[in-house]
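Complex shown without one protein chain; remaining protein chains in place.
Chains here go by letter, A and B, matching the order in which they are written, and residues are numbered from 1 within each.
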Amino acid sequence: MSVFIIRRLIQSALVLVVMSLLVFVGIYAIGNPVEIFIAGDADQAERERVIAALGLDRPMWEQYWLFVRNAALGDLGKSFIFNQPALWLIVERMPATLELAFSAMLIAVLLGIPLGMYAGYRPDSFAGRSIMAGSILGFSLPTFWVGLMLIMIFAVWLGWLPSTGRGELGSLFGIRTSLATWDGLAHVLMPAVNLALFKLSLVIRLARAGMRENLPMDYVKFARAKGLPTRRVIFVHVFKNILIPIVTVLGLETGSVIAFAVVTETIFAWPGMGKLIIDSINNLDRPVIVAYLLITVSMFVIINLVVDILYSILDPRVRLADVKG
Amino acid sequence: MPESEPTLLVDDLRTWFFTKAGIVKAVDGVSFSVDAGKVLGLVGESGSGKTVTGFSILGLVDPPGRIAGGRIVFKGRELIGLDEDEMRKLRGSRIAMIFQDPMMTLNPVLRIETQMIEAVKAHARVSDDDARRRAIDALGQVGIPSPEERLKAYPHQFSGGMRQRVAIAIAYLNKPDLIVADEPTTALDVTIQGQILFEAQKLCRLTGTALIWITHDLSVVASLADQVCVMYAGKIVEQGGVDDVLDRPAHPYTHGLIGSVPSRNARGRPLSQIPGMTPSPLNLPSGCSFRERCPRADRDCLEPPAMAEIGPGRLVRCVHPLAGPTS
Partner (left out) sequence: MATVATRPDEILPSAGARIESPLRRFISDFCESRLAVAGLVGFMSIALVAVVAPLLSPQNPYDLNQLDILDGRLPPGSEAAAGFTYWLGSDDQGRDMLSGIFYGLRISLGVGVASAAIALMLGAAMGLISAYFGGKVDTLIMRVVDIQLSFPAILVALILLAVLGQGTGKIIIALVAVQWAYYARTVRGTALVERRKEYIEAARCLALSNTRILFRHLLPNCMPPLIVVGTVQVAHAIALEATLSFLGIGLPITEPSLGLLIANGFEYLLSGKYWISFFPGVALLITIVSINLVGDQLRDVLNPRLQK
């Protein structure tokens, strides 16, 4: 098993290096921030001063080398706009985004699996059909529009929930999070539901497909022939089998949730990494863009690794094949 | 000596599938009985309805299929129409089933131990340890070496023959009165097949369990069964004691089946084949279903033949049987 992990680690490191190179080349070589920070009618001296101050006059490879060296030391440059270390800006906002992503995934899993399993078990019932119709809706509704409608209905018309922002922070298991306070929960509910919608539909469809594929299988018939109660057949035998693809997909989608939080954060004014990156792109704040990309790439690489490990735990055929091979 | 009632009595069983394309009469009027400690061979090509017969007995026929008529009497108790809960209590404890391909019938993500212990605990209030002990015993009985360690394994870590032994062990766990084995050795190679057959027969004699062995392979039946029923297109076309049927087949189909089995005695001679193909269930010929492939068919065969008794315990569904009444 450790051979497996080491191999994956090396692979991940390689991906990181390649990505950093791509990102660097893309941003620094192709974008042209000089125009942003220098007014059109500035004179040459002004130009040179700004260029020197921002370090834009060095040759490309020297810039990259400096960049790599600094990155290893945790220094990814200072934001052009905020004039603060880019890395720190991002890390400061990460907890908020992670909180949101976590809540969304939780909703998707806790609601999605039971609903999907039921829809797969009784596909022709009214409930089963409604769940499927609902999942198509959840899949198709553009997230940002749903967010707007949620605010419209629950904040403006009904006034039940606050429309924007993050709630008060409390302490849960030693972590500072807004999920620990009622105010925090009230604030996170709409954005989390909004973000979860897409994944919820995905989980429902996966669970349902899993049920439909597994129920006619021989091992189910055999389990019934042994006289096992239906509950055990479904919640032990079938459940473990359908869990495998769900875990895999969810794991990979976690990264997507974090990335997609960009939209939700924009609408609900949630103080996370997402809003930062959008503004940075519009303003060509390169250090921040680069820092964001590097951090998110690292996160995905780690997530993929964790998913692979989880998968091998859940499916004994994978785990044992590795040991033998 | 008083007549003891048979373990299983099947009387005019009809299991039909109500599909969009029409009604498929997979089992259409099947009758037989099995006594305790005896083996009944149910022989037929794929599509003859033998597997569906097996499932009907266990009550595992899924929609669009349904038992449309007849009786299935298990130790004096009518099974058709039985409450699902009652049926579940019988399955796995009094009536067990062995399936064809153990790779697909054992759940690949659960350990053998889990799958055996749950079979015990579903029917008796015993502790995990007691259940485990029973499982170890059962594995030992079917000839699996070091059963305690093997319990912890997953199905894919066993060879095909071993897996099937595990399936047999599971079937015997609760000491059932009847076991329905559906082509359990078809997926295995010949040497293993022999071993499994031997184990099955031994257990059967030992425990007094009635055994229904469903297969398409006549040679299996020859070595194992006491009685044999030959099925074709949903009906039994011949039945009787195994030696009698195989030495003196009465139905042309049985004769064709026997003739088409490759055997050492017939080396060098061309393999005979039954001409034509098994008819589609939606398109059965009128009258005798076999008439389009039968060398002895004539106008009399346009009427569906009834089961006729041509000797004690010897029945054939044909108006032109091969042998006359046996002495």
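By definition in this document, a contact is a pair of C-beta atoms (placed from the backbone, for glycine too) under 8 Å apart; a residue touches a chain by one contact, two chains touch by 3 or more.
Only a predicted model underlies this, so the values are computations on that prediction, with no experimental measurement involved.
Which of A:94, A:141 or A:161 touches the hidden chain is settled by the complete complex: it is A:141. Only one of B:206, B:282 or B:302 touches the chain withheld from this view, namely B:282.
Check A:106, A:152, A:172 or A:306 against the missing chain and you find that the one touching it is A:152. Residue-wise, the contact with the chain that is not shown comes from B:62, picked out of B:5, B:62, B:128 or B:148. For chain A, the residues touching the chain absent from view are 15, 18, 23, 26-27, 30-31, 133, 136-137, 139-145, 148-149, 151-152, 156, 163, 212-213, 216-218, 221, 252, 255-256, 258-260, 262-263, 266-267, 277-278, 281-282, 284, 289, 293, 296-297, 300, 304.
Operating definition for what follows: only the chains that are shown with their structure count from here on.
Centre-to-centre, using mean CA coordinates, chain A is 54 Å away from chain B.
Partner chain A is touched in their complex by these residues of chain B: 58, 60, 88-93, 96-97, 99, 101, 104-110, 118-119, 122-123, 154, 156-157, 170.
Note for the complex: chain A touches chain B at residues 217-219, 221-229, 232, 236-237, 240-241, 244, 314-317, 320.
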